[in-house]
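With one protein chain removed, the remaining protein chains of the complex are shown where they sit.
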Amino acid sequence: MDPVINDFSIRIATANGTGSQTSNIVIQRALMKMGLAASSKNLFPSNIAGLPTWFQIRVSPGGWQTMASQWQVLLPLNPATIGRDLRESEPGTVVIENSAMKTADSEFEGLCRYSVPFDQLAREISDAKLRPRLKNLIYVGVVAQLFGIPIDAIRAALGSVFPGKETVIELNVNAAQIGFDFASENLKKQDRWKFEPADQIKHRILIEGNEATALGAIWGGVSVVAWYPITPASSLAEALEKHIGDCRDADPEGGKRFVVIQAEDELAAIGMALGAGWAGARSMTSTSGPGISLMGENLGFGYFAEIPTVVYDVQRVGPSTGLPTRTQQSDLLQVAFQSHGDTRFPFLLPANASEAFEFSCQSYDLADKYQTPVLFLSDLDLGMNTWISDPMPEPTGDMQRGKIATDEVIARLENWGRYRDVDGDGIPYRTIPGVTLHPDTAHLTRGSGHNEDAEYSESPEVYKNNLDRLSRKIDGMVVDLPAPVLTEGDAPLGVIAFGTTDLAMQEALESLDSKPAYLRIRAYPFHEEVEAFLAEHQQVLVIEQNQQGQMAQLLRMHLPQHADRIESATYYGGLPLTTQIVREAIEQQLGVETR
Amino acid sequence: MDPVINDFSIRIATANGTGSQTSNIVIQRALMKMGLAASSKNLFPSNIAGLPTWFQIRVSPGGWQTMASQWQVLLPLNPATIGRDLRESEPGTVVIENSAMKTADSEFEGLCRYSVPFDQLAREISDAKLRPRLKNLIYVGVVAQLFGIPIDAIRAALGSVFPGKETVIELNVNAAQIGFDFASENLKKQDRWKFEPADQIKHRILIEGNEATALGAIWGGVSVVAWYPITPASSLAEALEKHIGDCRDADPEGGKRFVVIQAEDELAAIGMALGAGWAGARSMTSTSGPGISLMGENLGFGYFAEIPTVVYDVQRVGPSTGLPTRTQQSDLLQVAFQSHGDTRFPFLLPANASEAFEFSCQSYDLADKYQTPVLFLSDLDLGMNTWISDPMPEPTGDMQRGKIATDEVIARLENWGRYRDVDGDGIPYRTIPGVTLHPDTAHLTRGSGHNEDAEYSESPEVYKNNLDRLSRKIDGMVVDLPAPVLTEGDAPLGVIAFGTTDLAMQEALESLDSKPAYLRIRAYPFHEEVEAFLAEHQQVLVIEQNQQGQMAQLLRMHLPQHADRIESATYYGGLPLTTQIVREAIEQQLGVETR
Amino acid sequence: MSEDKKPATNTLGLTKSDYKGGPSTMCKGCGHDRISEAIIQASYDLGLDATNILKMSGIGCSSKTPAYFLGNAMGLNSTHGRMPSFATGAHIANTSMTPIGVSGDGDSASIGMGQFVHILRRNPKMVYIIENNGVYGLTKGQFSATADRQSPSKRGAYPREESIDLCGLALELGATFVSRSFSGDKKQLVPLLKAALSFDGLSFIDVISPCVTFNNHEGSTKSYTHQKEMGVTFHDPYYVSPQDPIDIEYEQGELREVTLHDGSKLLLRKLEHDFDPTDRNASFDAIQRTRNKGEVLTGLIHIDVEARSMSSNSGLTDQPLSMLAQQELRPASGVLDRINDSFRI
Partner (left out) sequence: MSEDKKPATNTLGLTKSDYKGGPSTMCKGCGHDRISEAIIQASYDLGLDATNILKMSGIGCSSKTPAYFLGNAMGLNSTHGRMPSFATGAHIANTSMTPIGVSGDGDSASIGMGQFVHILRRNPKMVYIIENNGVYGLTKGQFSATADRQSPSKRGAYPREESIDLCGLALELGATFVSRSFSGDKKQLVPLLKAALSFDGLSFIDVISPCVTFNNHEGSTKSYTHQKEMGVTFHDPYYVSPQDPIDIEYEQGELREVTLHDGSKLLLRKLEHDFDPTDRNASFDAIQRTRNKGEVLTGLIHIDVEARSMSSNSGLTDQPLSMLAQQELRPASGVLDRINDSFRI
């Protein structure tokens, strides 16, 4: 049996709250210390302690970070799920089981079984009080020994998890050593999986999408943050609060140049963000589906009163409370037409951590320039998993604060009005209290009908002109929105995807003999390139992570001339998308096409 | 100059809060007493007293109730708007002006002018305290005399406005008589407009759309009403509260069989309606755009937890506060995909008062049968204007309460589960506390992931199956939703419209030489007939009252095979749609087509 | 040989386990579980017919607990902060059903504040329990509006705002049954729940219910766990330490200093046995007085025995609205003709 090097996945099943997550991270980081691009997916429940949770680590020669649809090594350490975990494993899967669980031998049929008396080994941890926290490290040691992770890599990984805490690190290493020693002495290697050092990581970093997003906001100049806790968005605001004090200098007296407010709910959070945006600060709020639904009315106000702010929607599985700890891309239609009346909201679709940083940073320029709420749509997979990512890119160019009604502007324009389109691009010159000081700028911003001078109006013509200008303004945003990314292909098919689907798309493309062209959409409203792509391909498949094919629907609406050729392939089970699903969808489509 | 009989419009411009509305209604009703189908449009401001308001009365041989784009008679009694009122009048328009206003003669050029010293005449009303309330009746008298409304018709109309209040009626008639007498003695008829008795009304009634809707709800069996005030929806709940005590018998001890709760806001109103629907009562809430936007999250809960309720959205001009007293059909996209995640909401589109009654009544059966929130989308034009309407039709057939998990059902099905699709139609058997008493029925309804037995689940398969069943269920509703109404035509064009656009469509069709086929959509999701209509017509024009062409967008999304042939014509100024706009849109389309 | 030991039964012939629900998924030692147990005990003691109860909740750890008691009762786990409106609607649809509403301090005092205030004004017959831990448990430890001003959160920040006293607020708003207890004080909580279940109006119970897993820091008055073990601070965000719940017993009038696991102290003052909770002014005074001393008053703080519930006030028929038949709902034939006639001009 030839060994297979650096090309397999490990799945660890535990209960949440047991601290196993720390051990899992240690394995991932130890592999990274070996130079392997070990990616991880954390499938956790909506609960604090006791419910099933899975962690899956993947290493591949290509360094792919897509979730593998199968695992080659399983640690079924949760009695509540062991039956199912074993059943879902393919024949030949390596299983490291807790011999104390007394699972029937028949259940292991066809599997490569290593039994470990974890509970007994745990007794070797001398301190009984610390035992519950340390015992998970034993399986780390077993894995290390079986698949070739040096204890030094484990120690180094622990160093990055508990930086500076030498005692803690030693206690943990000792626990891992127990497993390591047990394995060396008692387990006879019967499988072919093996890790070996490599140079896959290079200059890259390991970061959660939400953290990269938060840092992007800091570089984007956000100074007023109003948020309300919700999974999977909480860690965005929390990361922001954690970093902003360090990254952004206080004034010489120590006065802070930002404020983070935990609002009483999402209605208040968006109200504060809009209030701050109106008053001239760069502001944001972050939430997920239920919060987005609550923000509808105020977002409509922001659209109509033309107030910049950035709204982060880290999508999770809906509808309603849905599966709060699972991933989906299902808020597109809601967000695009959020709020009653004729509204439209631009949104950005980052696909990876460095784009999360970049788009997040850019959102503030967009919001200011176009004086409108800008939505940033990521998802739980991007937001809450860690990613081996290109470093976050230093923004090039200066902040764009957009058109402001300075005294100079008012003098120049003669006929300035808060909502007058003088440049023909639909974008008026806005006011900022305390900055725009010309007496003419004082007015009452409102969500009711208003004329170009911001005065109350019920005139049908005034209303219509205003709405048309707004529409023109939003359409005009494409010049500044991130353009789609095209990958040429040779198959008679064009595939469209966006956001976290990108990774599975890329891996699928690599593995396909006949490759479709691939367009990754990165923003709404759509660029001309999207139309061109549709025009060029007889058949177009939109792959996305929701039930209704929401992106396909948006494309059909806005590009009706191509609507009849747009097919839709959807996955909406809530787990991170696998390459297999994408590849099958493409193959099926190509099969239909070529048959 | 030949007289023109029964074919002109009168526009009366006043300030709101002055009581002129009563006088306007008296004119309309007096005409109805003459047997004329006198329709009216009330264009009122978002304000309690003092801002401009217009009232337009139309009589035509066809009895059309569409708003006329021009008026033949103008009463510019509001100094704030007289200039504009005169300018907007076509040459030859009859103007009855208040001579005290001292408008420059030049402004009346080309118009047929009658000057009336209203203020002076008002002094003839002996009681100074009552004068402000009665003086408007003077113009009623002038109009009556000039255009041939007998004083008896005025008296009869007042009788219907102040039923049983003989003193009040007399006081008002006397005031009208002042104007009548002045006109007979001082004004020499110089125009050709004239009313004459006719038999246009027949069996029809005069009713506001909201009142008809409210009555429909009563006949539909609503017993829990939770609402929050908002124009133009308030009068729906208020009419319901007014009528339900009379129409629905109390129990022998006088115990009421309904409850109307004014909630603290729309979030609470929809919460109460859903709570009551879950507990088995027929429930509803009514609101307009801003309220709909606030209901998003709870509507999504209703969709996912499968709870019946009826939500009335009387649409007004958005976005945001917009023009709260103007009409629009602009909540379609918002309502269809309201709430985060993959949700979809069925909605009904009544076009007139008797349909408002009928659909409103039917909504409760739909909600119960399909265990989902049903949206009823009318608009300010239908809801707050009075309509000469067919009588409200007695519902045929019994109430349909849908599938309920009675003991018998549970025994029969063996495998009953709250969310199990046993009949293949996606509709499970639901529970009603206190009604479904079998111990197996007890469960916790939730907005989080759940299996067929209503137990908490995070399983991807369970989630997917559930969502797919929901989708099947909603699609299946078409068999019970009001089918589209087809009017055949001869022109190479198909026109689609819905709701209050119907009236202008009908009048336009009558006036066109070459008539397009006309399909009136009455519900979403769409019937097969809609697809067939699109398939049959090379060119399809969707006419609607919003900016984005929201119905056209919905059609493009759901029927992509026809998307490229769907054209959109929109009006969104907020005034009731005129026939002229519709006719021009069709002619333009036909021109393009035939050129 | 020996006869089977039959479990004790209540007046309905039911055992206590008939009042249980599914297994709890709370953290081990969570105060919320103790409250579920108290509900089970009170229901058993009263011989409650659970099919006449509607379990209602919002979103949060606390709001999950209706799954863990009264398994024979129907329940509705609604949206965050909206339990009051769902409960109002459900109850009015069938006033023979009594809602037991379970909410958290985040659920009721933050996002749900509006509905909380307004349901107090409406006063439907129901039990309204806030499982008050001063923290957002389910979203992992952010402050709620009832967090003590002096308590640092897990990350060490202090809440900047005034803490809300839910009982003081309820009293100010004219609530007719206002009470407070501690999750681990069965002797006080069970009788309070029994009184609440029998009251014709909204019975509000603010139950201080320490969160084991968050809010765990010295100085907190609402927590009882600790992160430090053997002098080693792990700061492991993924480890939830199982704890024993705190149970306490103290007498009326007594001041009880509860020393929590992390060494912080909570001062509970139980109302005197001769306190007259029907005197609203006395209730105001008692709250005010203890608050000034930094004590937390527990017991039945106020009851208005003459108050009538929303349902009693509503003039409704006895038959539940949810059970009315077509002939009771749809006006008789002929009525529509009359109505149509009234719209003829």
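Just so it is clear, A, B and C label the chains in written order, and each chain counts residues from 1 on its own.
Going forward, a residue touches a chain if its C-beta (ideal position, glycine included) is under 8 Å from a C-beta of that chain, and two chains touch if they have at least 3 such contacts.
If you're wondering where the values come from, they're calculated on a predicted model, not measured in any experiment.
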Would you mind listing the shown chains in contact with the chain that isn't displayed?
A, B, C
Touch assignment to the omitted chain, from B:264, B:421, B:458 or B:507, lands on B:264
Which candidate, A:4, A:411 or A:442, sits in contact with the chain we can't see?
A:442
With the full complex in mind, choose from A:278, A:345 or A:359 the residue touching the hidden chain.
A:278
Would you mind spotting which of C:60, C:75 or C:168 touches the chain that isn't drawn?
C:168
Among A:73, A:137 or A:267, exactly one should touch the missing chain; which is it?
A:267
The missing chain sits against chain A at residues 29, 32-33, 157, 160, 201, 205-207, 215, 218-219, 221, 223-224, 226, 243, 247-251, 253-259, 261, 263-265, 267-283, 297-298, 301, 305, 391-392, 394-395, 398-399, 431-435, 437, 439, 441-448, 456
Chain C, residues in touch with the chain not shown (by the definition above)
110-114, 117-118, 120-123, 145, 160-162, 164-165, 168-169, 172-174, 281, 284, 288, 292, 310, 313-314
If the missing chain were put back, which residues of chain B would it touch?
16-22, 46-51, 127, 129-130, 132-133, 162, 165, 167-168, 171, 228-231, 234, 262, 264-266, 290, 320-321
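The criterion applied here is as follows: only the chains that are shown with their structure count from here on.
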If you tally the C-beta contacts, which comes out ahead, B-C or A-C?
B-C
Based only on mean CA positions, could you tell me how far chain B sits from chain C in angstrom?
43
So what's the Cα centroid distance for chain A and chain C, whole Å?
36
Residues touching two or more other chains, restricted to chain B: which are they?
297, 301, 305, 446-448
On chain C, where are the residues touching two or more other chains?
79
